[in-house]
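The complex is shown incomplete by one protein chain, all other protein chains being positioned as in the whole.
Chain naming follows the written order as A and B, and within any one chain the residues start at number 1.
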Amino acid sequence: MIPRFALARPSTIGEALAAYADVGGDAAWYAGGTELLQVMKMGLARFGTLIDLKALPELRGIGVDDDGALVIGAATTHREIERSLVVARELPALAGLEADVANVRVRNQGTIGGNLCFAEPHSDPAALLFVCGAQARLRGPAGERDVPLDGFFVDPFVTARSADEILVSIRVPAAALREGRAYEKAKFRERPAVSVAVRLVVADDAIADAEVVVGSMTDVPVRVPVAGEALRGAPAEVSALRESLAAGSAALAELDAADDLDGSADYKRHLAGVLFGRAGRAALAEAIARA
Amino acid sequence: MPESVDIAFVVNGRQAGVRVEPRETIADVLRERLGLTGLKISCDAQVCGACTVLVDGLAVSGCTYLAVDADGREVATVEGLARDGRLSPLQQAFIDEAAFQCGFCTPGMLMAATALLEENPKPSRDDVVAAIDGNLCRCTGYVPIVEAVLRAAEAGR
Partner (left out) sequence: MSGAVGRPQVAPLPPSPIGETVPRRDGAAKVTGAARFATDLSVPGMARARVLRSPYAHARIRSIDASGALALPGVVAAVSAADLPDVNIYYGHALADHPLLADGVIRYAGEPVVGIVAEDAITADEALALVRVEYEPLTAVTTVEAALASDAPVIHEHAAEERPHRGFEERIERDHPNVCSRARHHWGNIDAAFEGAHLVVEGTYRYPMSYAYAMEPYTSIAHWTDGGLTVWSSCQHPFMVRDDLARCFNLPLSRVRVIVPYVGGGYGSKSYTKIEPLTAALALRAGRPVKLALSIDESILTTRGDGALVHIESAFDADGRLRGRRAEILLNTGAYAENSPLVGRKAANRIAGPYRIPAVDVTCRVVYTNTAPASSFRGFGAPQGNLAGESQIDEAAERLGLDPLELRRRNVVAPGERLWPKARGMDANLEDDLCLVAEALDWWNPAPAGHGRALGISASDAGSEPVTTSLVRVQADGSVTVTAGSTEIGQGSSTVLAQIAAGEMGVPIDRVQLLQSDTAAVSYDRSTGASRTTTIMGLAIQAAARDARSQLVEWASEVFAEGDDVEEVAGGVLVDGEVRDWGAIVRAWFGGAYGEVVGRGYLRREGTTAEMPPFWEVGCVGVEVSVDEETGKIRVERLVTLGDVGQAINPQLAESQDLGAAIMGMGMALGEELVYTDDGSLLGGTLVDYRVPRASDIPPFVPILAQRGDGVGVYGAKGGGEGALNPVAAAIANAVYRATGARLREAPFTPERVWRALHERDDAASGD
C-alpha cells in the first residue's frame, strides 16, 4: 500500500521550491509517479510530502529553440514524446524508443523527467539522450543550471541533481546535416537488459565522428570512447562496417557488468556487441538517408 | 495527519465526488468507495493490467494512479461499457469468442481494447496485439482475445 503523505500542488516553480523548503526537504518531486509511487508501495522510500509538478507550465511542452535544439519539458509523458510530430522530425530514434518503454499504461502516465531523475539503471531514454549530447536544465533555490547528461548519472538511483532542484527540461542539440542516431536494446523482462545508443556523422563518404553509449548493463549509462573511435574513418556504407563493428565490440567486451536475472556479465557483454552492430548500422543508414 | 482532499470527477458518465487522502489510488476509490469492483488488483506493480481504467481516454494502472489526479477528469471503467443493460459489441465479441476463462484479467483487457478502438476503429491484428501486450492473461493464451477485439472492430465496436 502507498503509505500516508501530504500533497502540495504548486502552480509555479517558485511555489514548488518554497513548498520544498517549507517541509525541510522531507519531500519528493512528483509527476507521473510510476516509479516513485511504486518504491513507496514497496516500503523502499518514504516522504512526508509529495510536490506535484504536473501543473507547472515550464515543465510542459515539446519544441525547438532558436539554436535548433529539441526542448522537452520534464513533465512530458512518454506517450506525448512518442506521438510528437516535432520529435518524429528532430529525433526519430527517440520516438521509437518511447513507443517501447515498459507498457502502454506506464507510457501514458510516466514522464521523461521522472525517468531520468529516478535513474534506474535498467531504463531506456538515458542512453540515447546521453549519446545525443543532451543537457538537463535544473532549477533550484540557487538558480538555474544546465548539466550535460554525460556526467548527470552518478550511481544507481543517484544523479547530479540536488534534492532541492527540479528538472525543468531536457535539451538535445540539433542534428548535424548528415547525422544518424539509433538505439537498440535487448529486453527479456519488464526493463531493458542491455542497450546501446550510437550517434555518428558522415562527411566525404566516411564516418567523421561517432559516439557510443551503453545503457542498462552498468550502474549508470557509460560512454565507450574506444567503440566510437573504431567507427571513425569507416566508409559510409552499411555493408562495409563489419570490421569497425568488430573492433568496437571488442571494446564493449571490456565493460563491467553484473550477473543478474537478465543474465551473466559475459552474456550481457556479448549482447552489447550484437546491439552495437545493429545500432551502428541503423545510425549509418539514417545518416546516409539524410543527405 | 495529512489533509484529505475533495475531488470530483466523472465516472462512466456520472458525476462522483469523494473526499480522499492523497495516498488513495483511483483503484482504491473505485473499488472501495464507489462499489465499482470490476477492475482488479493483481500484481500491484503496473505490469499485469488487471487494474486498467481509462482517464480521459488513456489507459492507466489504477493501482498506481492517485485519485487526486483524476480530479476534473473523466474516468471509464468496465461497468460503463454496457448501455441500458445491453452489452457493447466488444463485450459481446468477448462472449462469442470465449475470450476469457477465469475472468480476472477481463475488465482490464476490455478497457485496454476500448482505448484502442476509440483511437483506432479499424486496427490490424498487430495493432491489437500491441494494444493488449501490457495486459497479462494466464488462462486463454490470448488468441481468442485478439479475435474478439478484431470481431468487435468489424461490428463497429
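Methods note: a contact is a pair of C-beta atoms (placed from the backbone, for glycine too) under 8 Å apart; a residue touches a chain by one contact, two chains touch by 3 or more.
Please read all numbers here as calculations on a predicted model, not as lab measurements.
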* Identify the residue among A:44, A:261 or A:291 that touches the chain left out of the display. => A:261
* Structure fact -> Where chain A meets the chain that is not shown, the residues are 1, 3-4, 186, 188-191, 261, 263-264, 267, 270-271, 274
* What is the set of chain B residues that contact the non-displayed chain in the whole complex? -> 23, 31, 36-45, 47-48, 50, 77-79, 81-82, 87, 91, 94-96, 98, 100-107, 110, 129-130, 132-146
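Note that only the chains that are shown with their structure count from here on.
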* **Contact footprint of chain B on chain A as seen in their complex** => 1-7, 33-34, 37-38, 41, 50, 54, 79, 102-106, 108-109, 190
* Asked: Which of the residues in chain B come into contact with chain A in the complex?
  -> 1-3, 5, 21-23, 25, 44-47, 49, 52, 58-61, 64-66, 68-69, 112, 115, 131, 133-134
